[in-house]
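For chain A:
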Amino acid sequence: MYRKDKFGIIKTSKMSEISSLPLQFLILSFITILSALYVVTSKNPVHSVLALILTFFSISAHYILLNAQFLAIVNLMVYAGAIMVLFLFVLMLLNLSKESEPIKSNLWGIAASIAAGMVLITLTAAFQKSGIAVMPAPSEGIGLVKNLGRVLMTEYLVPFELSGILFISAMVGAVLLGKRDKNSEELVDLNNNNNA
Partner candidate 1 sequence: MNPIILILGLPLLGFIINGVLGNKLPKIVVGAIGTAAVLGAFVIAILNWSIISQPENNTINLDLFTFLQIDQLSLKVAFQLDRLSIWMTLIITGIGTLIHLYSISYMKEDEGFYKFFAYLNFFIFNMLLLVLGSNFLMMFFGWEGVGLCSYLLIGFWYKNEDYGKAARKAFIMNRIGDLGLLLGMFLIISQFGSLDYSVVFTQIAAGNTSNSMLTAISLLLFVGATGKSAQIPLFTWLPDAMAGPTPVSALIHAATMVTAGIYLTVRCQVLFALSPLTNEIILWVGLGTAVMAALVGLKQNDIKKVLAYSTVSQLGFMFVALGTGAYTTALFHVTTHAFFKALLFLGAGSVIHGMHHEQDIRHMGGLKSKMPLTHLTFLIGTLAISGFPLLSGFFSKDEILTAVFMHNKVAYALLVGSALLTTIYMFRLYFLTFHGQYRNHHYAFEKVHESPINMTLPLMVLAVLSIVGGALNLPAYLTHSEGFLFNWLKPLFMIPQSIHEIDHSTEYVLIGIAVLIFVTGFLIARNIFVTKATIPAETSTGLGGLLQNKFYVDEFYHKVFVRPLEITSSILHDLFDGLILRAFTFGIFPLLKLIGRLNKKVQNGNLEMYLLYMVIAIVLLLGVNLIFA
Partner candidate 2 sequence: MELILIPILASLIWAFLPIKSRWIASGLSLIGLVVLLTKYNQGSFPDGLVVFDQPWLGESVRFTMVIDQITWFMLLLTQLLLPIIVLSVKDQNQKLIAWAFLMQAGLNGVFMAQDGLIFYLFWELAMIPIYFITLQFSEKDNFVTTIRFFIYTFVGSLAMLASLIYLALLSGGSFAYADLLNTQLSHAQSLIIGGGLLLAFAVKIPIFPFHLWQADTYTNAPAQGSMLLSGIMLKMGLYGLIRWYMPLAAESIDFYQPIVMTLAVIGIIYGGIIAIRQDDMKRITAYSSLSHVGLIAAGFFTLNASGFNGGLLQMLVHGLNVVGMFLIIDIIQKNANTRNLSELGGIASKFKFFTVLFFIIVIGTAAAPLTSGFPGEFMLLNSVFKYNSIHGLLSGLTIILCAVYMLRIFQKAALGSNEIAISEISFVDYLPLIIVAFTVLFIGLFPQVILEIFPLSVEKLMLEISNAKGVLS
């Protein structure tokens, strides 16, 4: 529990830490966690999607706090924009906007909570043990598009191209999967019978 800040002052209590935290961080974190919780607890998938978009917005805000301005924009565009719209789109398409999910038993809820809680505890304990406690040093210009573009086109050129290939293959896969199969009619019957 005893950790030093950059001035070598030993801080002994969590309360003092929290009290010294910047308000922006606290608010953003609060929004992030709350909306994330809503994502997983909301019965309505559409609400979940909207909550998730909110979460992404707050995470983008975090990025700005972290001097990762370009990342924040990209996050908004790709995640909150493209992916989440895709999700919504699918939800609409399949007409799942309503409360259609069967409720799981309490046992499952308890098991899931315990499991997730255990992960939380273990990870926290692991980070505690690693003893990383130094303040982030402020730096300028790293997260700007100029710098990132240079790195992406020099050091990460090959992975960059590879990710292009990945996109193409994902696209082809998605198209293939989405295409209606000739035999699928029979399959539907079969599965309906099974589930009936």
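Heads up, the rule we're going with is that a residue touches a chain if its C-beta (ideal position, glycine included) is under 8 Å from a C-beta of that chain, and two chains touch if they have at least 3 such contacts; residues count from 1.
The candidates came about this way: all candidates are chains of the complex that A comes from, given by their letters.
Just so you know, these numbers come straight off a predicted model, no measurement behind them.
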- Item | Of 1 or 2, the one touching chain A somewhere in this complex | 1
- Task: State the interface residues of chain A toward candidate 1 in the complex, per the touch definition above.
- Result: 108, 111-112, 115-116, 118-119, 122-123, 125-126, 129
